[in-house]
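Below is the structure I would like to discuss, written out as structure tokens.
A single protein chain has been omitted from the complex, and every remaining protein chain is retained in its original position.
Letters A and B mark the chains in the order given here, with residues in each chain numbered from 1 onward.
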Amino acid sequence: MPHAEEKPLLDVRDLSVEFRTADGRTAAVSNANMRIYPRQTLAVVGESGCGKSVTALSTLQLIPNPPGRITGGEIFFGGTDLLGYDAKQMRSVRGNDIAMIFQEPMTSLNPVYTVGWQVLEAIQLHRAAGRAEAIDIATTALREVGIAEPRRRLDEYPHQMSGGMRQRVMIAMALACQPKLLLADEPTTALDVTIQAQILELLRHLQSEHDMSIMLITHDLGVVAENSDAVAVMYAGRVVEYGDVHNIYNNPMHPYTRGLLESVPKLGQTHDRLPTVMNQTPDASVLPGGFTFTPPADAPRDEVSAFPILATMDKEADTPMGRFLTDTALRSPNLYEVAERHWVACWAEDEAAAKLRLTRPDVPYRRGVAVAEAG
Amino acid sequence: MTTVPTQPDLADGPAEVVKGRSLWHDAWRRFRRKKMAMISLAVIVVYVIVALLVATGLLAGDWNEEVGPRYQAPSADHWFGTDIFGRSTLRMTLYSAKTSLTVALFASVISICIGVPMGAMAGYFGGKVDEFIVWLYSVLASIPGLLLILAFAFVLRDVTVFGYSLQGMPAIYLALGLTGWVYLCRLIRGEVMKHRSRDYVTAARSYGCSQKRIILKHIVPNVTHLILIDFSLRFVGYIHAEVILSYLGLGPVKDPSWGKMIDAAKLELQRGHWWELTAATLAIFFISVALNIASDALRDALDPKLKT
Partner (left out) sequence: MWAYILRRLLYTPLIVFGVLLVTFVLFKLVPGNPARIIAGPGASESTIKEIEAQIGLDKPRWINVDGAREQGFGALFDSQFFRHMWDTPRFEFGDSVYKKKAVSEILYKGAGPSLKLTVPMFIALLATSISISLGITMLRGTVWDLLIVIACVIGMSIPFLAVILFGQDWFAGKLDWFPIRGYDTGFAGVRYYVLPVILGVFAGLGSDVRFYRTVMLDEAKADYIRTAYAKGVGTGRVLFRHLLKNAMIAVITRVVLAIPFLFLGSLLLERFFSIPGLGFLMVESISSRDYNVIAALTYIVALLFIFGQLMTDICYALVDPRISLK
């Protein structure tokens, strides 16, 4: 493995984020672990509300506070803990070392300023560039994301552009300062299917051009397979399965991951009814102690007992089912290494799981390996 | 840590927990949860009870009676002292609850009765009807509210309808009501326009609903919460407007009102007679605070977007 010794670019360790709501405190993210290596793409998968966006926003300390608060963990970026940074240090990281693009290109650009103004702002915040030079950089950035007549487009307002075009502008703005890491929060969800493919292709292209890492947040598993090296599956604020993209796809261990994969329709297969993961998304705030994941009915019995998802409640809370006290709160299961480059959340008390090693999930950069293997 | 105002990812996740309950039931449940809202509601109920007791003659009917020397400072007998004629300020304050609440209630009802149908018609029919109604309220909105109220109050007190003089209370609530519908009309018009193009209205039309039925049964219930919120704020506005009218000599003629009490107190303060002004100000203050908080809670409880 040629890149095994390389240090991870981003190392999220035991991150916990909490939101205070009218109904009590909600753990949006609990003890999440993930790593991203240089030039690697990590896909973070899960349904909305599972904490994947919150994880990305925490990296840039963009969690709305209040009500959100990072309650524990570390986020190492290039060896230093970002959570220890003050506001000023953080500003120099945002948009410069780590950039982010969002789900809604229609509303993510400021409607009252021209596109050029906004791209220029991003450049001039981090580069000591004069206006003319900044315009040059901006024009190049727009051209790079495939916008025709970039110089003219700089003078246009966001509402004069289509959704796909705006997302391209967002990407240009994010990449203008050559960040090492791009956090892409469902960058294609709000776009037409044809545009989605173009944007993903563009991201792949730019990644190799700029030697950049990407955290790709998505709930679309079709997107994951062809665009990522490693996958973290999140459920109710926890990473339930983590591993090499091939391992996750070929040998999903956690019932939730299996459910997710089975719910993707496949070509050449007929379904009377698509399998669903579960009946409803659990609201993390209403998970009382002892709430277990209900796997599809056809899952083998022994798996069901090995992979419960248990909420950690650190105080009493009101739920529609009554008031629950701290006593009933239970630990979350830890991530155990079940195979090389493959981790699953399960209970070590279980006989089968007891043999497993408790380690921090870590999938070193492997796209090069894949190419080597293919060649 | 920099605070960033964004919606947490979680906010769009939660499942509908309660099912099969009506919107109003749900709203009431949310309203009830707020302590401040319930206290405010209690305050409002107390005011209404006082007004009803006065109206039925059970309370403060003897407000005009001389109970002691003029300008007596507050004492155990007369909590808020006496006024220039030696009348009990407390009794007058209580009696005024009826006057002021009546003015606010009638004026609000008149405004809503004009504003809602006009807004609904303008919003639903569009075209010429809309143009006329928009022109009408643009004109009325251009004339500053106070001047318009004054003009109406002025003119109306000299008018007789079927031999019944409008002088006194009717002139006040007509003046307030006839001028106050503009904002509500504009609000309802905008909202109805939004609903008109919604699918459920198209659906209703497609199965042959009459226009009257569409407006009354389909659209109006969807804007009722706006009317309710507007009503609670409008009520406060009219209580305060009555004060200004009374100051300008266009207030109630016979009955005492909080406005008249404040007006009467304007020269007394310099001589150290603070109680009449204080009593009336506090009376207005508490109901205003209560209505403001209640309307805020109402807005939170009824706004479907804020549903948790």
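Just so it is clear, a residue touches a chain if its C-beta (ideal position, glycine included) is under 8 Å from a C-beta of that chain, and two chains touch if they have at least 3 such contacts.
Quick caveat: nothing in here was measured; it's all calculated off a predicted structure.
**Q** Of the chains that are displayed, which are in contact with the missing one across the whole complex?
**A** A, B
**Q** Given the contact definition stated above, which residue among A:15, A:75 or A:173 touches the chain not shown here?
**A** In the full complex, the listed residue that touches the missing chain is A:173.
**Q** Of A:6, A:104, A:136 or A:262, which one is in contact with the hidden chain?
**A** Of all options in A:6, A:104, A:136 or A:262, contact with the hidden chain holds for A:104.
**Q** Considering the entire assembly, which residues of subunit A contact the chain that has been omitted?
**A** 60, 62, 66-67, 87, 91-96, 99-100, 102, 104, 107-113, 121-122, 125-126, 157, 159, 170, 173
**Q** Can you name the residues of subunit B that touch the chain not displayed here?
**A** The list for subunit B reads 2-7, 135-136, 138-148, 150-152, 154-155, 158-159, 236, 240, 243-244, 247-250, 258-259, 262-263, 265-266, 269-270, 277, 280-281, 284-286, 288-289, 292-293.
Keep in mind that, in the parts below, only the chains that are shown with their structure count from here on.
**Q** How far is the middle of subunit A from the middle of subunit B, if each middle is the mean of its Cα atoms, in Å?
**A** Comparing mean C-alpha positions, subunit B is 50 Å from subunit A.
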